[in-house]
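Let me begin by presenting the structure, written as structure tokens, before commenting on it.
With one protein chain withheld, the remaining protein chains of the complex are depicted in position.
Which chain is which? They are A, B and C, in the order written, and residues in each are numbered from 1.
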Amino acid sequence: MTNLESLLSPLTFLGNLIEEQDQLTPLKEYESWWRAEGMAISEAVDRAGTPWLRMFDQFGTRVDEILFPPDYWKMLKRGYQAGVIWRPFANGSGASLRMHYLLDYVTCFFDAGLGCPYIVSMSTAVPLKKYGAPELQARYLPHLLRRDESVWQGATWMTEAKGGSDLGANVETTARNAGDRWILNGDKYFASNVGAELAIVAARPEGAPKTPQRGTGVSPVNHAQDARATFTPHGLALFLAPRYREDGQLNYFIRRLKNKIGTRSVPTGEVELRDSEAYLLGRQEWGIYLILESLNLSRVGNIAGSVALAQRALADALTFAAGRVAFGRSIIEHPLLRRQFEERFAQLQDARALMWETIHLLDQVWQEIPRYSDRYHLFRLVAHLAKYWTAELAVQFAKWGMEVHGGMGVLAEYSAERWLREAMILPIWEGTPHRQMLDGLEVMERKRAHQMLFEHLAPHADQSELQHISARIEQHLHLPAEEKEAGIESIFRDLATFTARTLARKR
Amino acid sequence: MTNLESLLSPLTFLGNLIEEQDQLTPLKEYESWWRAEGMAISEAVDRAGTPWLRMFDQFGTRVDEILFPPDYWKMLKRGYQAGVIWRPFANGSGASLRMHYLLDYVTCFFDAGLGCPYIVSMSTAVPLKKYGAPELQARYLPHLLRRDESVWQGATWMTEAKGGSDLGANVETTARNAGDRWILNGDKYFASNVGAELAIVAARPEGAPKTPQRGTGVSPVNHAQDARATFTPHGLALFLAPRYREDGQLNYFIRRLKNKIGTRSVPTGEVELRDSEAYLLGRQEWGIYLILESLNLSRVGNIAGSVALAQRALADALTFAAGRVAFGRSIIEHPLLRRQFEERFAQLQDARALMWETIHLLDQVWQEIPRYSDRYHLFRLVAHLAKYWTAELAVQFAKWGMEVHGGMGVLAEYSAERWLREAMILPIWEGTPHRQMLDGLEVMERKRAHQMLFEHLAPHADQSELQHISARIEQHLHLPAEEKEAGIESIFRDLATFTARTLARKR
Amino acid sequence: MTNLESLLSPLTFLGNLIEEQDQLTPLKEYESWWRAEGMAISEAVDRAGTPWLRMFDQFGTRVDEILFPPDYWKMLKRGYQAGVIWRPFANGSGASLRMHYLLDYVTCFFDAGLGCPYIVSMSTAVPLKKYGAPELQARYLPHLLRRDESVWQGATWMTEAKGGSDLGANVETTARNAGDRWILNGDKYFASNVGAELAIVAARPEGAPKTPQRGTGVSPVNHAQDARATFTPHGLALFLAPRYREDGQLNYFIRRLKNKIGTRSVPTGEVELRDSEAYLLGRQEWGIYLILESLNLSRVGNIAGSVALAQRALADALTFAAGRVAFGRSIIEHPLLRRQFEERFAQLQDARALMWETIHLLDQVWQEIPRYSDRYHLFRLVAHLAKYWTAELAVQFAKWGMEVHGGMGVLAEYSAERWLREAMILPIWEGTPHRQMLDGLEVMERKRAHQMLFEHLAPHADQSELQHISARIEQHLHLPAEEKEAGIESIFRDLATFTARTLARKR
Partner (left out) sequence: MTNLESLLSPLTFLGNLIEEQDQLTPLKEYESWWRAEGMAISEAVDRAGTPWLRMFDQFGTRVDEILFPPDYWKMLKRGYQAGVIWRPFANGSGASLRMHYLLDYVTCFFDAGLGCPYIVSMSTAVPLKKYGAPELQARYLPHLLRRDESVWQGATWMTEAKGGSDLGANVETTARNAGDRWILNGDKYFASNVGAELAIVAARPEGAPKTPQRGTGVSPVNHAQDARATFTPHGLALFLAPRYREDGQLNYFIRRLKNKIGTRSVPTGEVELRDSEAYLLGRQEWGIYLILESLNLSRVGNIAGSVALAQRALADALTFAAGRVAFGRSIIEHPLLRRQFEERFAQLQDARALMWETIHLLDQVWQEIPRYSDRYHLFRLVAHLAKYWTAELAVQFAKWGMEVHGGMGVLAEYSAERWLREAMILPIWEGTPHRQMLDGLEVMERKRAHQMLFEHLAPHADQSELQHISARIEQHLHLPAEEKEAGIESIFRDLATFTARTLARKR
């Protein structure tokens, strides 16, 4: 019979994935802190709902202060101190992001929304490190890497009111070249971690074209191969914008905080850029690649958060089922419920393997710049599959956890309903299921990433299964364009399941 | 290409199910009222969250007043006036409950929680009519059947703090015989429609035994066959308790209102029965049958509400998809999303057929008293399948609707997140999926209800499919008890899908 | 013994002030509506707290919709239908504003915040009528005078983030002449009735000077006498700005709604004027006079609202005291409490007289344009005295009402604490006590308005009292400037009390 108890701790469940002792110690301390203090804080922050925004101080000066309770800031800073940002940068050139995602995992087991600030901070630090001019790095990077309470946060602001998938068409924020800096004007509509000290911002340099209105996805990777230096797909560039101008004034304004169903421990808002000072990251014509690189990082964070939340939902359901008695025994001992737990536990193990592989692949490619290697495209396909599949798992487990709780599951007093509210963002941000499927389709079509995947999986796969799915995909790729797109769902889901199950077998 | 637009109106979607013109007219008026006034009220009630309970007036007198805004009461009364209770009783002996469920359907399309007061009022009126002493009927029934604002509401209070599935063990409310009435004492933990003027209440007459602690489900139907008049399975009886005593004092107390994730338009609370006056319904030893009969009625209401909410979630997603533009066209025109809509629309049609058949079967059996006919057991199996399958559909469609909305889907300002919050109660109340499966299993085992079902479906079924599932079930029923229970999920789901699809083909 | 029962109804208390039967009938209907429906709505609106602002519809289009419940709009429109705006305009040239203020009075007895929309609508209609170009009147005035639900609302937006008293220095909104209209840019910080279809807006025409930084008050009336046509005190002009541009787009934006301690039935917000179309009212150089005229109207509304709220607080305290028993009798029968009621009732009668006189004086001067008559200055002094004195009364009575309720007084479930929350705005908006005193001082100094007041009061006054206070004031006016200002409080309070008591004697 399965050892379901390993569900109760994120580190126990991750188990021997964590090979290095010097990683395990801070992770264990971090998990202990959550149990001793963080859980109660997190529950209180969720219960308090959307915080207020104090736009002006009482003398009428604009301040845009987010009124979280003090405990929130303590909880938030704890992860930075544990090393969610500074650790990956501490090892010099052979940097691995694993420790970032492991800390994300532990975080999201306890507070699924709190992973977001860490993830977007990393998605700010990495492009600054990779693409920032030396003096820009010197000025800003040390703030992001601090190990104490004075640490700065990052944020990634792309989406505008007309929607997030089709950035090429919908970004209306403009960037004007003003010599040593750029001047940004526009509104960002879903601005996560909205009070951050630094943000990377997608904007359209004056004179750059809008996306030609064809094609299906944001993914411009294929265009890159053909690209000439003078061509800017989608016309976007990526900028770094600090919260305060050089003269100490606010450099952007928070119009309001969004009232969300979940993830209340990350403040999401609307941002107004009004002659905001910003600095170009990388080459102007690479903008969309940099945006997608940033999305790679946060997408993997989403995967880690999804698996962690799925685990948490099962863990709480297990605790409930062990304590609740019906028909003379605890309900975990009822055969049907027991079976359901075991099936979900097995799925969770598959998800863990898929997550881990995605992190490893990212570690191999995250320092690449255009033009990218084949490995990069393999990573992209796996990330699309994993993002889609793990987020779905998180939602379904959270839903099922509520059912296990029965009537208790819908009461705001207890945790079960929270996990569903938290989970629902996971399939949505960093790209909806539709986007994962369509972008996954594209990288298969254009890069034949599925072939690389099958080669990658072959040593561990059931060969007949592998051949079957491989044939289905080849066949599908020969369909007419409309039908290829329309029918992608089931094949994509099966490919994800196959990949996860095969990877789980690998270990 | 599918006519998705029929999703936008409940009556358009139900279409020719409604045969009689005298039903259609009030239904149309009712739907029109919802569009003109009800939708805005419903949205405001949901937004306002859990209402306050004013336990005492300012002079210190206990009053237990639920502080909904005035508009709430207007919205609530509108359905009663439309005939959700009085119409089925207006036709005398050949009464059909169809009009009740049709009005529920329209209600739940606009406000999934508001169906509950109507359903529990019906679940109060029916046993009063079937089992109440003549003078009890004379005193109370007319109040429930009023057609104006003075109408009384009903409620069904069974569950206590230790849980709802195993009533036999968990009901600790006692009933003491006091001549012309009974005196109840105990606490009810999930009391829906908690301010109702009348409630049916499960209680344990003094001296009655607790359930023997064996077996798996609440279902005592099988015992009935062997029962002697002196045997009371589970030791429960069913009582009618008014809100006010004969002397005008409160007859029960509302301890508090529950803070729920959804269904805020039905007040759910905890009730304290303290020497509360009550009247026995039917024979004391029939208690558990009457409870299950009441559950039959509300379970069918749950089915109607689930299909209605599933429709609503699709309808709102469709509206969004028609208005949202990405990559140069509205997203409903994107092949993948279009395909997903069509697939879900087909499933919704199957669900509609399954719902309609369940209502028809109920119409054939709801006036039976123990011992029940075979038809009753067929109804029970279909109701278990339909309750399980349609609630799952409602949740999945609500979830998917949020994904279609993208980031807008998680914002409290818009409707999409509401439907998920509303939906999550549907798999839970009136019995979780686990209970539907296990009780469905039992009625197959003991009554061979699956055979009746297959005969019922045969004229419309794909014969090879029918034979295949029939064989699977027979085989499953020969497994050892533990394994039979543990493995029921997939077979039960497939049977539900098959039944729904076959019934859809019938029309 | 006093007939305290007249406290329970606003119209009973106003009694024979209302001379015309054709006024009494709609007033009575209006009060009846409040009892039958309005009170419950008002209570629910207050309990719901600050409404949400839906800035964007789900497709990302800016809409700035205020999410009050439907009942709110019904309650709001009821006063417009009763004639709070249209009635004073229905009589042609001999127009009296009495009916406006009587309806305000009844409104504020039931909902102190709801008076504000009516008052600012009147403060919009009057300058439009007095100073608007004929085609402007033709286009907009009829909307404000409608008698059905399609009526438009007005609003008066002067204050900016740096403060409201010193408009001359703090208004930074600019107006640019664009031929047939003006283009406004700036932010308004306390914008009452923020969703109004029309607003009058203070702005600074390009090129106009800021206030010279000397002196003590906003009041520029004295300057007017010396003014030449080319001189614009404070550099402000008054504009009319509609909610929608001619092309149907939003003409101003609501940045957010303020979370206020009370008056939740008027939405107060921050407004962004962004190239907003507007129309000049009157002569540009008259701006500050028009602003002050508008303030006259709303200040009298504040007076009516204060007396009404003071009455309501006493009324609720009386109801409580009649029902609450201590030491064997209802507490209203306790000698001390009875005495306190009687003293406050007498004060309330003084306040009623003061209010009524202010309304009558306004009726005599409200159609004047610069340069104003002596009567106008008399009105100003009385209005300053009455605004200060009645608002103080409202707060003190609300506070005392809470004390009468004892512990019940601080509970959000009951009404007593609401009246204090509602009352606290009354001394603040339309000018704080400090402003009333200083502006009152100025009109005494420069216009010798106190002499006019004493002549006005002489027939009814106790002559020795009159001589005493008259001498005190003359003496005070000879003090050095700093001391004159510093010591104004006690003399101003005594003058107000004397005036009120004398006027009460008149009737």
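Note that in this section a residue touches a chain if its C-beta (ideal position, glycine included) is under 8 Å from a C-beta of that chain, and two chains touch if they have at least 3 such contacts.
These numbers come from a predicted model, not from an experiment.
J.: Hey, which of C:81, C:432 or C:497 is the one touching the hidden chain?
T.: C:432
J.: Decide which residue listed in C:63, C:90, C:178 or C:325 touches the omitted chain of the complex.
T.: C:325
J.: I'm checking contacts with the chain that's been left out. Which of C:135, C:206, C:275 or C:403 qualifies?
T.: Candidates C:135, C:206, C:275 or C:403; residue touching the omitted chain: C:403.
J.: Touching the left-out chain: which of C:340, C:451 or C:497?
T.: Only one listed residue reaches the unshown chain, and that is C:340.
J.: If the hidden chain were put back, which residues of subunit C would touch it?
T.: Residues of subunit C in touch with the missing chain: 159, 162-166, 169-170, 189-190, 213-217, 258-263, 324-328, 334-340, 395, 399, 402-403, 406-407, 409-413, 417, 420-421, 424-425, 427-429, 432-434, 437-438, 482-483, 485-489.
J.: For the chain that got dropped from the picture, name the residues of subunit B it touches.
T.: So the residues of subunit B touching the unseen chain are 52, 55-56, 59-62, 160-163, 189, 255-256, 259, 270.
J.: Touching the hidden chain in the full complex, which residues of subunit A are there? Just list them.
T.: 37, 40-41, 44-45, 47-48, 52, 54, 58-59, 67-71, 320, 323-324, 405, 408, 413-414
By our rule, only the chains that are shown with their structure count from here on.
J.: Determine the set of chains touching subunit B that also touch subunit C.
T.: Under the touch definition, subunit B and subunit C have A as mutual neighbours.
J.: Let me check something: if the centre of a chain is the mean of its CA atoms, which chain is farthest from subunit A?
T.: Most remote chain from subunit A, centroid-wise, comes out as C.
J.: Measuring from the mean C-alpha position of subunit A to the mean C-alpha position of subunit C, what distance in angstrom results?
T.: Taking the mean C-alpha position of each chain, the two centres sit 53 Å apart.
J.: Need the CA-centroid distance for the pair subunit A / subunit B, whole Å please.
T.: 39
J.: Residues of subunit B touching 2+ other chains?
T.: Touching at least two other chains: 324, 413.
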